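With one protein chain held back, the other chains of the complex are shown just where they sit.
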Amino acid sequence: MTIRAGIAGATGYAGVELIRLLGIHPEVQVVLAGTESYQGQELASVYPHLRGRIDLVGQEAAAEALAACDVVFASLPHGVTMALAPAVLGAGRRLIDLGADFRLRDVATYEAWYKKAHTAPDLAAEAVYGLPELYREQVRGARLVANPGCYPTACALASAPLLKAGVVETRGIIFDAKSGVSGAGRGVNLGVHFSEVNENLKAYNIAGDHRHTPEIEQTLSDLAGERVVVSFTPHLVPMTRGILATGYFTLRRDLSTEQAVELFREFYAGEPFVRVRPAGDLPATKQVWGSNYCDIGVKVDRRTGRALVISVIDNLVKGAAGQAIQNMNLMFGLPETTGLLEAAPVYP
Amino acid sequence: MTIRAGIAGATGYAGVELIRLLGIHPEVQVVLAGTESYQGQELASVYPHLRGRIDLVGQEAAAEALAACDVVFASLPHGVTMALAPAVLGAGRRLIDLGADFRLRDVATYEAWYKKAHTAPDLAAEAVYGLPELYREQVRGARLVANPGCYPTACALASAPLLKAGVVETRGIIFDAKSGVSGAGRGVNLGVHFSEVNENLKAYNIAGDHRHTPEIEQTLSDLAGERVVVSFTPHLVPMTRGILATGYFTLRRDLSTEQAVELFREFYAGEPFVRVRPAGDLPATKQVWGSNYCDIGVKVDRRTGRALVISVIDNLVKGAAGQAIQNMNLMFGLPETTGLLEAAPVYP
Amino acid sequence: MTIRAGIAGATGYAGVELIRLLGIHPEVQVVLAGTESYQGQELASVYPHLRGRIDLVGQEAAAEALAACDVVFASLPHGVTMALAPAVLGAGRRLIDLGADFRLRDVATYEAWYKKAHTAPDLAAEAVYGLPELYREQVRGARLVANPGCYPTACALASAPLLKAGVVETRGIIFDAKSGVSGAGRGVNLGVHFSEVNENLKAYNIAGDHRHTPEIEQTLSDLAGERVVVSFTPHLVPMTRGILATGYFTLRRDLSTEQAVELFREFYAGEPFVRVRPAGDLPATKQVWGSNYCDIGVKVDRRTGRALVISVIDNLVKGAAGQAIQNMNLMFGLPETTGLLEAAPVYP
Partner (left out) sequence: MTIRAGIAGATGYAGVELIRLLGIHPEVQVVLAGTESYQGQELASVYPHLRGRIDLVGQEAAAEALAACDVVFASLPHGVTMALAPAVLGAGRRLIDLGADFRLRDVATYEAWYKKAHTAPDLAAEAVYGLPELYREQVRGARLVANPGCYPTACALASAPLLKAGVVETRGIIFDAKSGVSGAGRGVNLGVHFSEVNENLKAYNIAGDHRHTPEIEQTLSDLAGERVVVSFTPHLVPMTRGILATGYFTLRRDLSTEQAVELFREFYAGEPFVRVRPAGDLPATKQVWGSNYCDIGVKVDRRTGRALVISVIDNLVKGAAGQAIQNMNLMFGLPETTGLLEAAPVYP
């Protein structure tokens, strides 16, 4: 029994990555490619790398059409998915939202950060935050999953073992994060012009300006069992894919690097997509490039009493399309890794 | 029945790409990772992207150990494989050489270009040149396959339909080719230093100095049925993967772009890994990145009476490891695409 | 006596490069920064790298304001400068056009390639093509200079010694050229999106579709004394600056590489901005990065009877702003290198 999948927002970078990954998934067929910009065009003419691999024409992502799919992946500007969701769910289908509409349980927080009224607050309350390593059981039973943002995925996975073990302060946590350019999407503007980005590095939306901040704080608050406020500082790096988050945590008690690594190993034991590095080893973004892995390295700095955690993901895979499929696998009772291990890291 | 594969030269870039691709091949298990530099080390410590995906320790690529594998992939400096080959073949095993030792049927030509005596001339005569699109039947029956070089793959596939149809002159053919840096291998030298290569472009080994020249000429001579001499001009481009070859052919008779494209379409009809672009469309290297495809675009320039052909491949896949597996599939009677379509192009 | 310069199109890449170079020119002051997009804004807020270096506000590039400057540099879309030129020249000022409006002496050719009526055919006839190495004396006396395109500069300098000496055929010349992305300007579109360009390589406007083709042919025809038709094939390379042109010429008579190099050395003896490499040495784009140099390497391929010429420039300097200043120096009787040698190549 093949799962019939529809993608709303199929021609953005997350959408086209869904097509790559679903194309090698043994249990899924993409039957609908919704697109704003390329309706009526063959996907293979928009994205020639798909030639011979998919035979779909871009069409309007109408609610009725989507509601005929077993599962809908929505990768749309915020505000759009919340309008589509009732129809899809009402038809008894499942919805995985790669956008921000259902990530924040607190609708007021959503509205404050996204400057937009939330039209489906009940669904925001119902939606499961789709970070399987932390919310696996809830995902299994969900009909609506809010797929995490790319930065929040890297930051949450870097934090969970420390916060759960209570070995670090919940105050003063910093994430200095760095992303490749594809995280900004396919829209054209001067900020993604090659000549402006290449051989260049900048910070942006620092000091609490980035909308991923409340999302990170929501997960860390869940983990800590108390309200957590973080410093989140994103940077734009001249590369296409990859996020590296450098987390700074103040230790509550003395801990060796080996002990910290062991904490992570235990926490992520059995996780198919989190790879904890041995003490002394730090991950690089290329080592997970194209794959659904999150690699994590930990080091304690006794001079300053901090634990440093480096986590890396491919922002389009574990940070978007891959994680969405991991969630789909859970929602449909498939083995969680189905179709995802074939997307091996491509190195170099 | 799983094919047990050994890799001699497993820690070079072609070797590690074999590990990626064989790792997602349903019928193969890599059982031996031969390496000069990392004997006794876990592969996952040398290449952390492999962590959790393969559980092998680098070992000496000794002839006896290799001869116990069903198939040996050799990615070694020239001169080394010709020494290993008799033992492997003598044990009844199959050998796919990703190096140059068996690519040139004419041993004198080999010795002239590689400045080295050939110690297995019989095998050089026996070896099949493993470009399946041109030599598929011979590959099926072969026990020794010489996997083509990266540039020669791109150039041969760009030429075959034109030469076979006899619509272009066999004299004056030019390939202006451009390669990413991984083609130079993993060895360290100033020529691959990031600061020397980034934001830089150069030609090298031009005007008949590159060893791929006689290999290209051998295939084109086969196609034309007469001795063909080419101008081959390689360039180094600041990117990791990808080859783009721009072929210049003098037309013997008037031909429209549409007719030329049609010639290519017919020639490659049914080929799973060659994608001919519609008239007016040209391929880019990223569109085959990480995959075994060769994409080809053709345009006729009536002002100058030439046909221009643009072919692109991923030098580590169709230009090395992927093509080697394509050959292995043929040699073992498997469907030719087994395990290769899962390596979809990764875009962007 | 300081030359008062106005720039029409000051906020494009060529314009801002003029500001960099004129800013270190001892005899020039930029007094007017014309811009379409940033009128009323401080240049330093548009381009923060200029902070503290120039104190101008973007303004409309009105003909009257421009006509009050001693010299006007125009870097505008084609069709616009031809409308401004009469006023500037009528006021007794000098005009250096970095665009295409006055590059082609034959107005019909211009109109055929640029799909636009030429409104100042007299000026097109009068304009001097500002490639100082070939037209120095005419530039000295000119009031209107058409600054060459970036590709045509690289191609013409690669060809001149061979054509002048008559040692190569005038038929069958090929330029396989490769450019960094800044050559496409600062306008935003998918073709310059970082994620589309990075780790990617493509050909575009091949087989006689690029507008630089007739410009190259005009200069080569001048050099050869007969009508020359060329194959010109541009490629887009993932780097910001730099053009490398690979020229293929059929030798009329046997010539050694040393003799060919000597031909170039003699032809360019005394030229301050053309550096001919010794035999066996080939230039790379980074070696002229940020500077006004054109570096040239030559090699004869006796197997195919061809001379190969590799020329490299920085497309924004020798290919645009630097050459414009070189022309200005000549037009104002200054030493030709004034203010240009300070822009040393930046390596690495």
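All chains are identified by letter, namely A, B and C, in their written order; residue positions are counted from 1 within each chain.
Methods note: a contact is a pair of C-beta atoms (placed from the backbone, for glycine too) under 8 Å apart; a residue touches a chain by one contact, two chains touch by 3 or more.
These numbers come from a predicted model, not from an experiment.
> The chain left out here touches which displayed chains?
A, B, C
> Sort through A:Glu17, A:Asp70, A:Asp101 or A:Glu196 and give me the one touching the missing partner chain.
Answer from the full complex: A:Glu196 touches the omitted chain.
> Looking at the whole complex, which of A:Lys164, A:Arg252, A:Arg265 or A:Lys299 touches the chain that is not displayed?
Hidden-chain contact among the options goes to A:Lys299.
> For the chain that's not shown, point to the residue among B:Val181, B:Leu263, B:Leu282 or B:Ala344 touching it.
Considering the complete complex, B:Val181 is the one touching the chain left out.
> Under the stated touch rule, tell me which residues of chain A contact the chain that is not displayed.
172, 174, 176, 178, 180, 195-196, 198-204, 206-208, 229-231, 233, 235, 237-242, 244, 246, 248, 257, 282-286, 289, 297, 299-304, 306, 308, 310, 312, 348
> Pick out the residues on chain C that sit against the missing chain.
Interface residues of chain C facing the absent chain: 13, 16, 20, 23-24, 47-53, 182, 198-199, 240-241, 275, 277, 281, 283-284, 286-291, 295, 341-342, 344-348.
> Which chain B residues would touch the chain omitted from the figure, given the whole complex?
Those residues of chain B that touch the unshown chain are 13, 180-182, 186, 188-190, 192-195, 197-199, 238-240.
Note that in this section only the chains that are shown with their structure count from here on.
> Give me the two chains with the most inter-chain contact pairs.
B-C
> Taking each chain's centre as the mean position of its Cα atoms, how many Å separate chain B from chain C?
The mean C-alpha positions of chain B and chain C differ by 39 Å.
> Taking each chain's centre as its mean C-alpha position, how far apart are chain A and chain C in Å?
46
> Averaged over CA atoms, how far is the centre of chain A from the centre of chain B? Could you give it in whole Å?
36
> Which residue numbers or ranges of chain B touch two or more of the other chains?
198-199, 240-241, 283-284, 286, 289, 348
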